[in-house]
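The following block contains the structure, expressed as structure tokens.
Note that one protein chain is taken out, while the other chains of the complex remain in position.
Our next item is subunit A:
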């Protein structure tokens, strides 16, 4: 209760001070205004937003005090009395308010408004908050209207009304926004059972879903739908028709399941798109749109990832490497208030206890390590083993992909032969991580460091697999390109032969009556790549779901029900329930996204599949985690690991950009399928558009810009800019570290001084209290003191700049100035303590004197 009283008092004092300063200021202005007869300037002034004005003016306040006479002081006193009394006394004569009073009133209104908007930050009880709020609102209501006069009044009232409406609209919009966030309840429920770390996975999943939804909209809206609606219909040309020899089986499920048959010749894949420059009555430039969408998928993803990384980095203001408060942080912030499940709470208790014990032990024997050689040997051994695993898995994939190419040439390959690559990759992804974990047990790292290592290794495994896969695929593509040349010649010859025939017969000049299904066609490597990625994604989805179903759900059912008739306790003993594997799931999600990015250029439908996948896995995994998982034994809080995941995502995004960019830039597109057929390179589409659709000078400008002579300097400039920014940020960091060191030193000295102080005489203590009164409670007497101080100084202009330099004259700074001056009286009696205080004249004292009851206040108060 005491504290609350204090704060409200504080508020009052503050407002008085503001008012007084404003008043002074306004009086001065008034005088000037009368002299110059400038009514207009005042009116304009009124319109300005008050807070900023206040800041500016109070900054100048100190200078103006010199101009003040005695009678002003009297008036001020009256004024203060006026304002502290209830507002009703002002209401009767509001019409006859003078300009200064108006300004004052406005100031008050602004103040109240500010109070209203910051009320929720005050640690008050609701009852008190309510009463203060009502009072403030009534005040604002009452005087807001009275503030303008004549013409200005209407405008002012209108402005006020709009402001109110705007606030209401903003609030409604906020409400609407929170309502629009999907799955909030689901995630909260998971959070309460498993702590925030598991929930962070689901939040990540939701974020990913949002990103994919945007990509989906982009691709569907700008590429797939225009082609389906306005492009040539199915069956009108070879690339949109199933070849004759495949037509019989094209609708079989087993064929469709491999994404062959009708699916292969649908808008889901690159090959379906026509190279017609414009389609439909809209003259929609589809090849151009296809290319731009492919680029903007990457552009948008990069932007989103980097933006959210930057936001995360901004949010974590407290830097974790500051190890001043290890124990206190463990103590005060270790409880995860999101836990609502007794079992999780028990685990959390246990983990907090261990962390306490660990940190105590660490503190006691920080550098004691009994057998460092053995440990080093084991760590090296573990790393060698893991590298062997990685190489082995890489080779296995390469081998399998090579083999699959021979299988694909065989006509009657079985199901296993056709899906061998996907199966092997999924199996590797399933069994390698546990293997790594077993090996990592050799290393005996701290669990948090161990987790990082584990994540890094799984990442390397996935990445290695993905890139081996890509390399093998590249071989395949090169083979296809060679094959394509042959087919191209054949088609050419067929057409030529037909032409000769028709010329010879002299019948018609019509195009060859060859059915689109019969036209010989190239292998269309782009579609092959797209199909490869789609199959990989689908098999990944299936493996994930089956793993969850078998590894989590069936296991949970088994443990739960067979436990009644088993020889040992299944729940506590060997199989037990599964834990939710956060790192594995996050990595899976990240890699899946990488595959989507890589494949979406050659299979525009892939993003749609991914959106479905994320949607289902949200529900499925939520259900699985709630029904069949147990909380982690070591419940750890999600804190800054978020940016770690984002970093992985960024890396994957970059790595998946590389192969796509390579194929776009250096491989020739197929001659008879896809939107870029007939061009030498895919990016020629841009050049074509510029040449044909833009005026000549644009093409000229473009050709100049594309000149290497311009590009190289531009790149150089960018490199230099990066270098410069880097240097600047390093300098900032150094400065930061310097400041931190300084602060620490100050803190140390503060400590020492405190320790010394305890033993010094009470006289000193008295002085200390006088020197450092709680700054806030000092503000009202400052007015009086200011004058006292200023009066002798009025003639000396030297002092003024120094005072004016105090940043924006905040009450803090002003109060400091005031509180430092009185000692002149004290020096006479006790010159000694000056030495104690001297090193920190302007140092704020956040620790020594809290806002609450301060020992020194009793003594500081009587002075005014």
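By our rule, a contact is a pair of C-beta atoms (placed from the backbone, for glycine too) under 8 Å apart; a residue touches a chain by one contact, two chains touch by 3 or more; residues count from 1.
Operating definition for what follows: contacts and distances are computed from a predicted model.
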Listed names "CIB1 protein", "GNB1L protein", "Dynein regulatory complex protein 1" or "WD repeat domain-containing protein 83", with the criterion being the UniProt name of the chain not displayed: "CIB1 protein"
Residue among A:120, A:409 or A:680 touching the omitted chain: A:120
Hidden partner chain, touching residue among A:98, A:353, A:703 or A:726: A:353
Among A:111, A:196 or A:393, the residue in touch with the chain that has been omitted: A:196
Footprint left on subunit A by the chain that the document does not show: 116, 119-123, 125-127, 129-130, 133-134, 171, 174-175, 178-179, 181, 184-185, 187-189, 191-192, 196, 315-316, 318-320, 322, 324-329, 331-335, 337-342, 344-346, 349-350, 352-353, 356-357, 360, 363-364, 637-640, 747, 750-751, 754-755, 758, 846-853
